[in-house]
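Every protein chain except one is present and positioned as in the full complex.
The block that comes next holds chain A.
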Amino acid sequence: MIGLKGRLNVIDNSGALIAECINVLKVKTKKKSTGFATVGDEIVCVINKARPALRAESIGPTTGNIQKVRRGDIRRAVVVRTRKSELRPDGRYVNFDDSACVLLNPKGEMIGTRVNGIVSSALRDLPGGAGGPGGRWSKVLALATKVV
């Protein structure tokens, strides 16, 4: 249940560490937007904390993790884990120890190339097939360490 001012861990390799939600985008399947995002919902967030950007003159081979975002950047993200328990179709309630997101560009594609950590499998069961094979979040699910 991420709303305004809600903080999330960023679990991709875009360089951001903590994002703060500033807006919850409308979900087509819901009649009325609640103002809160759960797993699978898109949010607009501002990067509160990011990995220190490497200087151009730094010695050493590039690791491939080029800094894509900086502190204060405004980006879109999809929520992948929540501390608030979510109801699964089989009747279980699942919640995680933290809330996490994966950053997206304005088109809705992932900015980072890797997802570090587990991702809620509620991402898979989204209505409209967003989570299924070929859906919007299929890349996130494929890259995640584990989908639980």
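Convention: a residue touches a chain if its C-beta (ideal position, glycine included) is under 8 Å from a C-beta of that chain, and two chains touch if they have at least 3 such contacts; residues count from 1.
Simple rule for what comes next: contacts and distances are computed from a predicted model.
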Q.
When one chain of this assembly is omitted, its UniProt record names it as which of these: "Phosphatidylinositol N-acetylglucosaminyltransferase subunit H-like", "50s ribosomal protein l19", "Uroplakin 2" or "Medium-chain specific acyl-CoA dehydrogenase, mitochondrial"?
A. "50s ribosomal protein l19"
**Q.** Hidden partner interface residues of chain A, rising order
**A.** 81, 85, 89-98, 100, 117-118, 145-146, 148
